[in-house]
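One protein chain omitted, others in place.
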Amino acid sequence: MLLSEIARDIGGTLAGEDREITGASTIEEAAGSDITFLANPKYRDKAGACAAGGIIVGEDLGLSIPQIITPNPYLSFARTLELLYPEKSHVPGISDMSFVHPDASVDESATVYPFVSVGKNARIAQNCVIHPGCVIGDGAVIGRSTTLYPNVVVYDRCRIGEHCILHSGVVIGSDGFGFVWDGSKHFKIPQKGIVIVGDHVEIGSNCTIDRAALTSTRIGSDVKMDNLVQVGHNVTIGDHTIIVAQSGIAGSSHIGKSVTLAAQSGVGGHITIGDGCTAAARAGIANDLPPGKVVSGFPAMDHRQWLRVQKITKDLPDLLKRIRELERRFDALSKD
Amino acid sequence: MLLSEIARDIGGTLAGEDREITGASTIEEAAGSDITFLANPKYRDKAGACAAGGIIVGEDLGLSIPQIITPNPYLSFARTLELLYPEKSHVPGISDMSFVHPDASVDESATVYPFVSVGKNARIAQNCVIHPGCVIGDGAVIGRSTTLYPNVVVYDRCRIGEHCILHSGVVIGSDGFGFVWDGSKHFKIPQKGIVIVGDHVEIGSNCTIDRAALTSTRIGSDVKMDNLVQVGHNVTIGDHTIIVAQSGIAGSSHIGKSVTLAAQSGVGGHITIGDGCTAAARAGIANDLPPGKVVSGFPAMDHRQWLRVQKITKDLPDLLKRIRELERRFDALSKD
Partner (left out) sequence: MLLSEIARDIGGTLAGEDREITGASTIEEAAGSDITFLANPKYRDKAGACAAGGIIVGEDLGLSIPQIITPNPYLSFARTLELLYPEKSHVPGISDMSFVHPDASVDESATVYPFVSVGKNARIAQNCVIHPGCVIGDGAVIGRSTTLYPNVVVYDRCRIGEHCILHSGVVIGSDGFGFVWDGSKHFKIPQKGIVIVGDHVEIGSNCTIDRAALTSTRIGSDVKMDNLVQVGHNVTIGDHTIIVAQSGIAGSSHIGKSVTLAAQSGVGGHITIGDGCTAAARAGIANDLPPGKVVSGFPAMDHRQWLRVQKITKDLPDLLKRIRELERRFDALSKD
């Protein structure tokens, strides 16, 4: 498409000649008919050497290549990618190599690929795409325009919202981890609740989200979860929260809205994390956090404090030497 | 069912009027015909305000709602959940959308859902439920009354015991991680052993348990494993051991009986952990542990020591100041 068409669709201004754009790439690799972007003025030098067919920028940089000027170049570039590489379309209908229970309801605009199993009273709404190998339990609900990539499992009665994306291997609604010792063995506490996932949620590959014991594990809307994340039973997660890869949240914890849990972090059980908190990578949160806190380390502490602590920890051998020197000086003093 | 029937079935005593119970809930949410429980006398206040149709308690609290008195209210409540919400029943038989090798044996009381693959000489015992998408390798054995949730994979020749529950995405028997450098590349050490899982074992979603190189990786009976746990080749795990989410055990380690490994913990290779040990969340165990030890941290140390160390670590900036002050005072002294 033409640069002028892109500029119009993303709400930007074209400065320079109009050209045909056929792809997108990074500022280093873009060439010919590729479009690229510059979000951080720090990398302006790269823009000067850029051979792209066009570049999305935050202000007119007087470059020799055509520029599209927008207030948020990164967001505009993401939108441009959508224009250039539209989502693959799927032919509606149910593969005759799939199994759909006669009492299930699948909207006729949905696509159900082969080897999908849809349980009794399950409901798949408009425009859903259910890739091969997915299993949708009895009474489960998949909201409209939601995509389940291959081999996603949604256990009985769990509910996924609209416009969600669940990547391969995601498991929604397996039993929460609850046992009580009966004197000779672990007695399983029946897990009879469900999982409710909001709208516009994306869940990465092989994540696991357990059903509640009695009520519901709840994932808010616009929550984005990276791969291999674990969410325990009865957890609630507020809207817009981001959870990066390999993090885990133990049972009955409540994560606020717009929280960020960076990679490989962990939250203990029965903990409340306020809105807008950020946990750095590897943080292990063992106590409640008021809104807006930024924490690091395990057990998690204020991020700035952690930075200071880490700096000193690294220098502990030196610190030990200084203490020994003080002791030596003292001993010498005492001998006087 | 009636409160009196529940009391009889769980071996408790009903104090108060008999009522019809139709569900169960938490002490805060229970109302109308719900039953609930109070395990911790600390929360007695909540019981006073509780609107449930009945409550299971450890002693007569003189509440206005009917009470069932039992020695272990939490266990009794778990049993009540089983009464109120019986397991879904499954129609025995093999789906004609599944593949069962002609030399496999599937008991006629077992249920095999669509898209299941059962290999040569595999054996599925009485009352098993094999959900869609499971793959059972050649010569593998699934003991009676065991449930495999969707998309579980059991590699060739591995053996699962009786009354086990394997949640979605569990992989039993993938190759152990073993290579030897041959001068130009990593030569794969063939992994020819198996995995043997005991009885009454529950394994959480997307756990991975590797087959032994030559002998067997062994999971004892009544072991309970949360989601996303990794068990390396040749590991043995004793009966009743609990392994919480995202923990990992490296190859050839031996975990005793009734051990607890809390979330995100790790055990190095070739390590022996005695019976009854507890590793706190995030513990990383790099050395053998005698029976009964409680450890924390990485490298793991005695839990009480770790608590003290953590307290001081947090205050390291203050400690550094005190050392500086001592040095200053000394220097001032020397100048005198």
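By letter and in written order, the chains are A and B; residue numbering begins at 1 in each of them.
Heads up, the rule we're going with is that a residue touches a chain if its C-beta (ideal position, glycine included) is under 8 Å from a C-beta of that chain, and two chains touch if they have at least 3 such contacts.
A quick note: this is a predicted structure, and the numbers were derived from the prediction, not measured.
Q: Which listed residue, B:Q67, B:T80, B:N151 or B:T236, touches the chain dropped from view?
A: Going through B:Q67, B:T80, B:N151 or B:T236 one by one, B:N151 is the residue touching the chain not shown.
Q: Looking at A:G16, A:P92 or A:P150, which residue reaches the missing chain?
A: Going through A:G16, A:P92 or A:P150 one by one, A:P150 is the residue touching the chain not shown.
Q: Among B:E162, B:D210 or B:D226, which one is in touch with the chain left out?
A: Of all options in B:E162, B:D210 or B:D226, contact with the hidden chain holds for B:D210.
Q: Looking at the whole complex, which of B:M1, B:A15, B:A39 or B:L319 touches the chain that is not displayed?
A: Going through B:M1, B:A15, B:A39 or B:L319 one by one, B:L319 is the residue touching the chain not shown.
Q: Which positions on chain B touch the chain that was left off?
A: Within chain B, the residues that touch the unshown chain are 99, 115, 117, 133, 135, 138, 151, 153, 155-156, 169, 171, 174-175, 177, 179-182, 185-190, 192, 206, 208, 210, 214-215, 228, 230, 232, 246, 248, 250, 266, 268, 284, 286, 298-299, 301, 305, 308-309, 312-313, 319, 322-323, 326, 329, 333.
Q: Can you name the residues of chain A that touch the chain not displayed here?
A: Against the left-out chain, chain A lists 24-26, 29, 72, 74-75, 78-79, 81-82, 85, 88, 95, 97, 113-115, 131-133, 149-151, 165, 167-169, 200, 202, 204-206, 222, 224, 226-228, 240, 242, 244-246, 263-264, 281-282, 310, 313-314, 316-317, 319-320, 323, 326-327, 330, 333.
In this text, only the chains that are shown with their structure count from here on.
Q: Report the inter-chain centroid distance for chain A and chain B in whole angstrom, where each centroid is the mean of the CA atoms.
A: The computed centroid separation for chain A versus chain B comes out at 26 Å.
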